[in-house]
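Left out: one protein chain. Kept in place: all the others.
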Amino acid sequence: MEPARKTEQTPWEPRIVAFLCRWCSYAGADLAGVSRLSYPPTTRVILVPCSSRVNPYHILKALMEGADGVLVSGCHPGDCHYLTGNLLARRRFILLKRLLAYMGVEAARVKFSWISASEGEAFAGLIREITEEVRAVGPFQGFLRETGEDVYDR
Amino acid sequence: MTGSAALAETLRKVFKDEKLDGLIGYAAGTTPLRPRPAVFTAPGDFDAAVFDGFCVQNLATYLRRHPDRRMGILVKGCDRRAVTVLIQERQVAREDLFLIGVPCPGMLNRARLLTEFPGLETGGVAEEGDTLTVAAADGPVSLARADYLLPACRACRHRVPTDVDLMLDAPPFAAPEADTSLGELTGGIDGMERRERAALFAEELSRCILCYACRNVCPFCYCETCFTDTLQPAWMTPAPEPNDIFFYHFNRMMHMSGRCVACGSCAWACPEQIPLHLLFGKITADVAELFAFEAGLDETTPQPMSHFSEDDPDEHIG
Partner (left out) sequence: MVRLKRVTSDFLVVGGGISGMQAALDMVEMGLKVVLVEKTPSIGGHMAQLDKTFPTNDCSMCILSPRMVACGRDPRLTILTLAEVREVTGKPGRYAALLREAPRKVDPRKCLGCGACAKACPVERPSAFNEGLVKVKAIDRPFPQAYPNAYAIDTAACVACGKCVEACPAGAIDLDAAETFYRVKVSGIIWAGGYRLGNIDALTRYGYRRFEDVITSLEMERLLSSSGPTGGKLLVPSTGREPESIAFLQCVGSRDVRFGRPYCSSVCCTYAVKEALLAREHCGGPVETRIFYMDIRTQGKGFERYYMRAEKEGVQFIRSRVVSVDQRNGRLVLTYSPETGGVREAAFDLVVLSVGLVPRTAASLEPALPEPGPYGFLRPSPERILKEPGCLPAGATACPRDIPESVISASGAALQVAPLARTRKTRPVAPPVTWGDREPAAAPVRVGVFVCHCGTNIASVVAVREVRDFAAKLPNVAYAGELLYACSEDSQTAIRKAIKKHALNRVIVASCSPRTHAPLFQETIHQEGLNPALFEMANIRDQCSWVHGDAPDRATEKAKELVAMAVAKVRTHRPLTPQVLEVTHKALVIGGGLAGMTAALGIARKGHGVTLMEETDRLGGMALRHRAFWDGRPVAPFLSALEAALRGNDRVTIRTGAQVTDIAGYKGNFEVTFQGTDGETRDRFGAIILATGALEWRPEGLYGYGRDDRVITQTALNDLLARAPERLKNLRRVVMIQCVGSRNEQRPYCNRVCCTQAVLNALALREAAPDAQIYIAYRDVRTYGLREDLYRAARGKGVLFVRYDPQRPPDVRVPDDSDITRPITVRLFDPILETTFEIPAQMVVLAAAMVPPEGNQPLARMAKVALDPDGFFLEAHAKLRPVDCATEGIFLAGTAQGPKDMEETIQQAFAAAARACGLLSKQTLEGEAAVAEVDEARCAGCGLCEMVCPFHAIEIDAKKQVSVVNPALCKGCGACVSSCRNGALHLPNTDDAQVVDMLKALG
């Protein structure tokens, strides 16, 4: 899927790939549904056993394949079904988030959160929030696409 | 020190005395100011041995190629740290190695010298004390060694290798110890606006031709198959585009986190002179700041990406 393809009649809507852990965040998303909490239809969920299953590859690849934003959500610290997967992942994600920012990728593109199975409202709220954040930064154009002119022409 | 008979003699003696199967060091290369890594396997080989300010390439990269053999290796500070990381990662065994330490004088920026003094040949830079004497076209030019260090070497705080089996005398040339840090080197970028940062990397990395020289010289890029080369999953597209270049460098850095010893080999090897120290410097500085960890200082402290702390910050959230 190419970003350019989305130029037809339908207005652009953010598309967010969400990697949700099975035990907490996916259950939280289900609870949002069970509670009929409305949020924008911008997410495409990929169910993973644990947030520690999520590799930086997945996050970057999602953006490369046309996502405008990526969410990775796992259990709160201490709640991990696999005990400490989320804490292990945290180290990886801190570095990833820092390096992305350093290399000039908008902070809105990649988001991390901790959502428990009982946080349906938090999940719905988060999707609303990140949808708006991604909307604000616009469609993802690909990595290394921002040229100097963009900066200096301002 | 190029072609120093004393160096050859010392290495030859170690080779014999320690009954080594091979000894990894540097020999004069065929391109200007670029000594090549060499594996000396016979006493007669050592006449070619050199050590000077252009011996950037990390020799630890070659250790894995000689499994189950008793190998000697010439190590600067960063080579030594790389050996430690490889020992931690079970790629080499300490008991198979004979480490010959050499206090590092700080390695020189070959690319800059060649740009400023076109036509320089090997031997065209005489190193003495803290001064370089360059045989420029219009006569010798004196330069301060400190001004011509590679960025990573300017930030290096571990020039002298530790825990070696034999320590050579310090060469008669050296630059003063670190005048900056990796954090400082990359901090300037951190301070830029996002779009400036994006433009900077777009511009620098636009030169990348994915030749993987950086990967090939890295002591830690020892994967049988790199993620760039797998077909299942196919992370990269067959005809590389900026996304792929980003994907490669970004993920290589993720793999380097907690392991990179900031030897600068990758930047040195880059035919496009992409300032890769801005990448490995960043990840290394972040690891130091977040997890109070520097790679390769000792074998017993586990690498930061192998575990976690409950007190790690939550800064990625939100």
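Which chain is which? They are A and B, in the order written, and residues in each are numbered from 1.
As a working rule, contacts are C-beta pairs under 8 Å (C-beta built on N, C-alpha and C of every residue); 3 or more make two chains touch, one makes a residue touch a chain.
Remember, it's a predicted structure, so these values are computed and weren't measured experimentally.
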For the chain left out of this view, which of A:Ala29, A:Leu71, A:Ile94 or A:Ile130 touches it? A:Ala29
Residues of subunit B in contact with the chain not shown: 89-91, 222-225, 227, 230, 232-235, 255, 302-303, 305-307
By the contact definition given up top, give the residues of subunit A that touch the hidden chain. 1, 13, 15, 17, 22-23, 26-27, 29-41, 43-50, 52-55, 57-58, 61-62, 65-67, 78-79, 81-85, 88-89, 92, 118, 124
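Here is the rule we go by: only the chains that are shown with their structure count from here on.
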Subunit A-touching residues of subunit B, taken from the complex the two chains share: 186, 189-190, 193-203, 205-206, 227, 233, 235, 241-243, 245-247, 250-251, 253-254, 257, 282-283, 286-287, 290-291, 304-305, 307-310, 312-318
Note which residues of subunit A are touching subunit B in the complex, please. 56-57, 60-61, 64, 77, 84, 87-88, 90-106, 111-114, 142-148, 150-151, 154
